[in-house]
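One protein chain is absent from this view; the other protein chains keep their places.
Each chain carries a letter (A, B and C) given by its place in the written order, and its residues are counted from 1.
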Amino acid sequence: MQVLLTLALAKGIAVMGITVLLRSGQVSFGHALFFAIAAYGGAFTLMLMPGADLIVVFLLGLIAATLSGVLVGLFVARYRFIFFAMLNLAFSMIFWSILEKFYHYTGGADGMRLPRPTVLWIEMERGTYELFMFYLSLAMAVGLGWFSMRWLESPTGQLFRTIKTNETRLQYLGMSPQRVMMNGYVLSAMLCGTGGILMGLVQGVVTPEYAYWIRSGEMVFIAVLGGAGSVPGALVGAAIYEIVRTYASAFAGDVWQMVLGIFLLIIILFAPGGIAGIYNTLMDRIAGTKERGE
Amino acid sequence: MNLTLFLLALFDGIAYAALVFIVAVGLTLIFGVMRILNVAHGSLYAMGAYLTASLTTFVLAAGLPPIFAFPCMLVSAILIGVVLGGPLEWLLLRRIYHKPEVLQLLVTFAIFMILEDVQRLIWGTQPIFQSTALQLMGNVRAFSVNYTVYQLILLPIVAITLLIGLRFFLRRTVAGKLILATTEDREAAQAIGIDADKVFLLTFIVGAGLAGLGGALASPTTSILPGIGADMIVLSFAVVATAGLGQIEGAALTALLIGLGRSFAVYVWPETQVLVPYLIMVAVLLVRPEGLFGSPAARKI
Amino acid sequence: MTHLLETKGLEIRFGGVVAADNISLQIDAGKNLAIIGPNGAGKTTFLNICTGWLKPSKGKVYFEGRDVTPLSPRQITRRGVARAFQIPQLFTEHTALENLLIAAAARDQLRNPIRALKDTRQRAEMMNLLDMINCTDVAHRQVDELSEGQRKLIDIAVALALKPKLLLMDEPTSGVASSEKFGVMEILVRALAEAEVTAVFVEHDMGIVEKYADEVAVWNMGKIEMRGSPAEVLEHPDVIRDVIGEVV
């Protein structure tokens, strides 16, 4: 159960990247790209430097994701709406095909292993390692969650959010929409990368499936499930999604995809605000009754 | 890369492009009018293929001559459009038109996930192969290579007739003009009294029917098994985005580009065959940010 | 002496039609200029060209003596030209105060990724600006909930927040109830004077022009027919015939 939570936290951090991006009114259908680049970055680090410590693997994976966020961002930050979504999809599918194709380097469809690294150069056996990874993921989720929420309120974050409402006025404030978009894009790539490397370290194996478009769709699904734009919602959404998915595939063996699809439909049609929306209405209702109560 | 190989690659490219166009044009139509990228388009394609295979097997088992394989395709395309497309639009999509774009995209993603399992429940997991229509038309020989008449001649003809037919339908008939008007400017169209709901329903049925037709025409050429929907939908995304919003002609040209690109890749560097559609998409959007035929929506200030 | 803004031989073309050609206009600091003339003569396009949104088919635009024709709206804004729009261009999901704070953040290139926008030191300055256009009571309301007049004022305030040298305005009082028009202009002129900003504004209401413009330019039949003090221009028979129409 604890590993399930760690995986949910890792995925939650990645979904935070999508949530941050949603605040600019743009949806990316290819952010699994950075998720996979970080994970494979970690895998390659361990392949080339077998004794590498967790910190080295984590940082190199993260740097790989952030750098590719800058590179792809330079190209993609110019586009909006359907073209932004589809271009991100295209880049992730290109990376996915490369992972599948160049078998002798990337292990093809079977992916690459991430043997358990030392933690601060201490050898750990499975139980303690998984416990450590749980607390690391929890710390990253809280830390990055706090930073993302603060960033969205900061000047650069608010400017990023103006892309959703009026890019013309943004230019007439002397700002380049591309550069403003880049800030948010690179942050979202870093967040997805963090999720990816954590997931890789916990799973012990990374497969091209990390970069497939359905995983990007899944992340957008969770972002909306959590409440579009709500950073804590992303974490809660990921936890609920992982639990529903694991038990759906355990009990509803061969129809787990349908169960998730119906679950998504219900959320969109009846609770478009997602969990954060439900939470807010609940809070208002309690506050409302309290006021009326006094 | 001598002349023969060039022509061989050309033939294969055209055959593949025809199929990609037939599937992608339905998606382009829906996207042009309703600004919804129908992720479930892939499932409609797959169910069109499954339905055709089952209908053909049933019809042949009932002793009818093999020529009936062709009407089965039309019947299943219409069934997919009306029986599946209609209710999807009427019951589900109609409730989300005013919702943000990401939610519309996710509703079709949810429908995709549901239909993928529905396919498996109805048709199981074993690959189905029903190629009577293809075998009926036999082969044609070009440069010591046998091509099936079905793929090399019939599919391109159907694709071209579809392109011309759709252009005629959109530009000449009343229903077509309504669809075009709504594609151009939904508010203006509603302002002059076009019933957007009816137009959306009609467009979605035609779009879904085209996806079904794509599946129907593809069914004799391949094994039908779980997962063919997911691959085809990603390819159609590439075609729609590269062509530009709701551009039928754009979809035709892009399908050709992708078809030829893919088949030449097999001859030159087989490893990149899967990469080609996405490389083309990125290259085109680099040069023309709104797609080949898209027009930049100038913002009025 | 170099003019604040100068255009030389501008040609304004709509598709094939040449709306105006050889437009040469000089604007000097401290003197507010009103541009009057029939609709559709290309006045708004003129503003768009001066701020780099559109590129002229012929002619040049100079700001403080330097050629800015090829520059983008972003680059021209950074040099000190701000713009207010006929249709207010605001950040609809933000409050009035936030719109101004965002403009200030852009102006001062605030980089701190942690400190919230509302806690920045520009807050007092922006509250002061809101006060100047007496919109303080709606500071925390989302802009799309405000009246047309208030949105117009906020749109201008956002431009002013950039502390520009020149402010180009497109019909500042259009959409405002006629009773409020003069009130709005009073507030506006006072804010401009206090901020020492030169203004150029396109306007149809001759009463406004007469009261608030230092100089008037008449834009008619594709060229600048006349330019002078409001008194001279508004009484001139040609102007009355072509632009103002008979005062019944």
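Everything below uses one rule, namely that a contact is a pair of C-beta atoms (placed from the backbone, for glycine too) under 8 Å apart; a residue touches a chain by one contact, two chains touch by 3 or more.
Here is the rule we go by: contacts and distances are computed from a predicted model.
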Leaving aside the chains on screen, match the unshown one to its UniProt name from "NADH-quinone oxidoreductase subunit J", "Nitrate reductase", "Cytochrome c oxidase subunit 3" or "Branched-chain amino acid ABC transporter substrate-binding protein".
"Branched-chain amino acid ABC transporter substrate-binding protein"
Wait, the hidden chain, what does it touch out of the ones we have here?
A, B
Return the single residue from A:D110, A:E123 or A:D284 that touches the missing chain.
A:D110
Which residue, B:V59, B:L88, B:L225 or B:A255, contacts the hidden chain when the whole complex is considered?
B:L225
Which parts of chain B face the unshown chain closely enough to count as touching?
4-5, 8-9, 11-12, 15-16, 120, 124-127, 129, 131, 134-135, 139, 143-148, 151, 218, 221-223, 225-228, 231-232, 262-263, 266-267, 270-271, 273-274
Suppose we count only contacts with the excluded chain; which residues of chain A make the list?
3-4, 7, 100-101, 103-104, 107-111, 113, 115, 126, 199, 203-205, 207, 209, 245-246, 249-250, 253-254, 256-257
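One rule holds for everything that comes next: only the chains that are shown with their structure count from here on.
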Going by C-alpha centres, which chain would you call the most central?
A
Computing the C-alpha centre of each chain, which chain sits at the greatest distance from chain C?
B
Could you give the separation in Å between the centres of chain A and chain B, each centre being the mean of its C-alpha atoms?
31
I'd like the Å distance between the centres of chain B and chain C, where a centre is the mean of that chain's Cα atoms.
50
Could you grab the centroid distance between chain A and chain C? Build each centroid from C-alpha atoms only and quote it in angstrom.
44
Could you tell me which residues belong to chain C and also touch two or more other chains?
89
Chain A, residues touching no fewer than two other chains
168
Per the contact definition, I'd like the list of chain A residues that touch chain B in the complex.
22, 27, 29, 75, 78-79, 81-83, 85-87, 89-91, 93-94, 97-98, 100-102, 168, 213-214, 217, 220-221, 224, 228, 254-255, 257-258, 260-262, 264-265, 268-269, 272
Give the list of chain C residues in touch with chain A in this complex.
51, 72-75, 77-78, 82-83, 89-94, 98, 101-103, 105-107, 110-118, 120, 158-159, 162
Which part of chain A faces chain C closely enough to touch in the complex?
147, 150-151, 153-159, 161-162, 164-166, 168-176
